[in-house]
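Left out: one protein chain. Kept in place: all the others.
Going by the order they are written in, the chains are A and B; count residues from 1 in each one.
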Amino acid sequence: MLRFIIRRLLQVIPTLLVLSILVFAWLRLLPGGPAGALLGDKATPAKIADMNRILGLDQPIFVQYFKFLGRVLTGDFGSSLASGDSVLAEIGRRFPATIELSVCALVLAVAFGIPLGYLAARYHGRFLDNATVMTTLVGVAVPVFFLGVLLKYVFAQKLGILPPSGRQDVTIDATHLTGFFVLDGVLTGEFDASWDAIKHLILPAIALGSIPFAVIVRITRASVLDVQQEDFVRTAESKGLTTTVIRQRHILRNALLPVSTTIGLQTGLLLAGAVLTETVFNWQGLGSLMSEGIARRDYPRLQALLLLAALVYVIVNLLVDISYAIIDPRMRVR
Amino acid sequence: MLPKRVARLRRVALIGLAGALTVSMAACGSKRGSGEGVNDTLVFGAAGAPKNFDPIFNDDGESFRPIRQMYDTLVRYKAGTTELEPDLATAWTPSPDGKSWTFTLRQGVKFHDGTPFNAAAVCFNFDRWYNMKGAAAQSQMIYYGDVFEGFAKNEGDATGSPVYKSCEAKDDTTAVINLNKAKGALPDAFGLTSLSISSPDALKKYDADNVTQSGDSFSYPAYATEHPTGTGPFKFDSFDKTNNTVTLVRNDDYWGDKAKVGKLIFKIIPDENARKQELAAGTIDGYDFPSPADYNSLKQAGDQVLIRPAFNILYLAINQKNNPKLTDVRVRQAIEYAINKQQLAKNKLPEGAYAQDQFLPNNVAGHTNSVAKFDYDPGKAKQLLADAGATDLTLNFYVPTEVTRPYMPSPVDIGAAITDDLKAVGIKVNVVQEPWNGGYKDDVQKTGKQDLHLLGWTGDYADAGNFIGTFFGRQKSEFGFNNPQIFSALSTADAQVTPDAKKSAYEQASVLISQYVPAVPLTSSPPAIVVAKNVHGLVPSPLTDERFATVSKG
Partner (left out) sequence: MTAPKPLKRKAGRIDDLASSSGGTSLAADAFKRMSRSPVAITGAVITVLFVLLAIFSPFLAPKNPYIPYDELRATLRPDSIPGPMPGFVLGSDQNGYDFFSRLLVGSQQTLIVGVCATLIGVAVGMVIGGLSGATGGWVDTLLMRFTDILLAIPSLLLAISIAALFAHGTQWTVIVAVAVVNVPIFARLLRGAMLAQRSSDHVLAATALGVRRRTIVFRHMLPNSMGPVIVQATLTLATAIIDAAALSFLGLGDSDPSRAEWGLMLGKSQSYLDVKPELAFYPAIAIILVALGFTLLGESLREALDPKNRR
């Protein structure tokens, strides 16, 4: 087991290196080169030359790359053009919001996705199944930002039952310890603050969770259908075990293996969806940080966020592989 | 047996937790419910984050809004008007030659840090501005540069010789400001928010002058970010960057009428639709510059759409630098003839907007009916283009996005209407959209990449020079022309001391400008500010200079 984990960890290193090369190259593809990009609109030839010297752009390309790598490893991403703050500080401030939203979205997707997928498989070919399959197909076809706009329009503006944007009512004056507002409320005993944060979470979490939800439903359904055909289920049936026992002990447990990995993989994709969702809901997380950065062409910030997104994705993949190996020992030999 | 007991225990615990939750929620609810009147919190939706809170280093409305609540100026504009009234100074008199101003100061005023306000404090502020060191700091003092033209030692973009000479504190309540030359913008310009008076103690303590620049971004000292200290009805509490809120609290030692709410929160919501929806949801009590598209639905929901008098100008700027054809006045006239301003005002601007034939709103001295007029006439436009040999004209038209300005509620749509008009007379238009905060202003005003662009101006005080002097008073990359006749007409007007002489000088300048067509004046329009049904006492200002101290919730 340990050897598998070590081998898998070692595989991550070249991936990360290539990713860093890609991001390094990305800034150099920019119109006006990296100095122009970092300086923004006030770039004059003199300032660009100055910046080139600071960035060491007059040095050979591989020296530049190693310097870039050094800065990245020490967390030095420079300061944001839009706010003037250090990019790392900005990310630190916004990080909990995105985690909170992503976790919520995923919880919703799992809580509704697995039962629905299971039921669809159980009533395979019947109305419920067809309706479910159709819903997931439509769900994937709806642009996430439009779903967000629509949810806001209906539930916040027309019905007025949920708040349209933001993370918490500012008049609540809640104490913030961790930056996770729901948790903060519980820790400080300000349960009304938690409740308010939860209300703010519902709509964006639904919008962000829609795609993972559709994927989870489909995988669960397919997986349950597969397992139902397996020999051990037939054996169990012929042994005369009750349907409930078969469903709980044999089908569900085995079918959930691929589902659990799908959930892991979807986590890595949530960051991309967060860019749209957080923009629509004015959610103060990394996604809206990114879309504000796009508008401002704030390359130091975008560069850092891009690296972070790739890193998260790689780590999530790693964790998925390791957990899969723990659940299913057969995977380790591959 | 055991599992069952555990399950039961868990259930009991859950019920207990739920009970605790309900009780505490009820408790919190009642606490908030009792907070009526003096301890109310007013939440106002802002469109963008303030840059910092040091008045002198700011020039945009989003920063000024909180600053106006925390600071006072020597003179101020009477609520809802452009007239002057006493603020920190109870009286002000110029010398006959206009080169010296004597202020009688209010007594018993204290800064938020408890130090007294007096003539020495006034002089400390003026001397601080005049002696400001460093290109970074100077480049952030836009309004100071506009009014006083230069510093003790010019290090930034300012190249003029300083108008300010010295300040004398005759006694505690008398301050005299001496100038090198008379300035027509005064005394009105003394009311500029940028020229608010800060506590000298706090300025020194928090290293206020230490502005640094790295690349394109500026860093401000603690005074500007955490310890702004004025004399105003509200005190600074916090700028929460995680939640994007600026919180101010009432100053209980304020010299005038105390603020009617205990806490004033500016919540930054960049998206216009989101501001509207938050107001509908009741999570904010009001917001600025609602889109005219929403006036109806806001009113239907019971909100108060307060209309400010039109005190602005929207123009289509023409940059003569990049396309030689634009140096031909006939081409510029053709562009003006091509645009249907009346229809634009009706289609895209709120009720009360009117088409413009000059760059001054009709309530500013200097506005005149004798300007050259180019009313909508596409036939004439085509004829002029043909005469000038410019039938194959292609123009880069810069349009800002992600912004609502008082003079320009929906720039993208306004840009579309103008593009259509220009296309209709055979001009090819290459539209370039840029976010307002994403380089638009720099590209059009500093770099001058465009042939045409949309921009406008809201008056800071009632003075024609604040409009046309700012636009056409000197050579600028925004317009890319050099017309000494116009420049000298404007600087002559700016030096006039008597109102009548000033008026007729600016009228002459207006006529000159209209003949030259350096840009196309489009419209003046009344911007709005919206507050919920239960908010009282907000007086809309033509200068967008709203004071929240008089606002209450009920």
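As a working rule, contacts are C-beta pairs under 8 Å (C-beta built on N, C-alpha and C of every residue); 3 or more make two chains touch, one makes a residue touch a chain.
Everything numeric here is computed off the predicted structure, so don't read it as measured data.
Enquirer: So one chain is hidden, and I want to know which residue out of B:N39, B:N296 or B:S370 touches that hidden chain in the complete assembly.
Expert: B:N296
Enquirer: Out of A:M1, A:A111, A:V140 or A:I161, point to the residue that touches the absent chain in the complete complex.
Expert: If we include the chain that is not displayed, A:V140 is the one touching it.
Enquirer: Which listed residue (B:K51, B:H227, B:K348 or B:K502) would be found touching the missing chain in the intact complex?
Expert: B:K348
Enquirer: Quickly run down the residues of chain B that touch the omitted chain.
Expert: 272-273, 276, 291-297, 343, 346-350, 399, 401-402, 409-410, 412-413, 415-417, 419-420, 423-424, 431-435
Enquirer: Residues on chain A that touch the omitted chain in the whole complex?
Expert: Listed in rising order, the touching residues are 14-15, 18-19, 22, 26, 29-31, 137-138, 140-146, 149-150, 153, 219, 230-232, 257-258, 261-262, 265, 268-269, 271-273, 275-276, 279, 290-291, 294-295, 297, 302, 306, 309-310, 313-314, 317, 320-321, 324, 328, 330-331, 334.
Keep in mind that, in the parts below, only the chains that are shown with their structure count from here on.
Enquirer: Over in the complex, which chain B residues touch chain A? Could you list them?
Expert: Listed in rising order, the residues are 20-21, 24-25, 28-29, 32, 41, 43, 49, 214-220, 241-245, 265, 267, 269-271, 274, 277-278, 280-281, 283, 402, 435, 437-439, 442-443, 446-447.
Enquirer: For a test of understanding, state which residues of chain A touch chain B in their complex under the given definition.
Expert: Spelled out, the residues of chain A in touch with chain B are 38-43, 47, 51, 78-85, 93-94, 97, 152, 156-157, 160, 163-171, 176, 179, 189-192, 195, 279, 281-282, 284, 292, 295-297.
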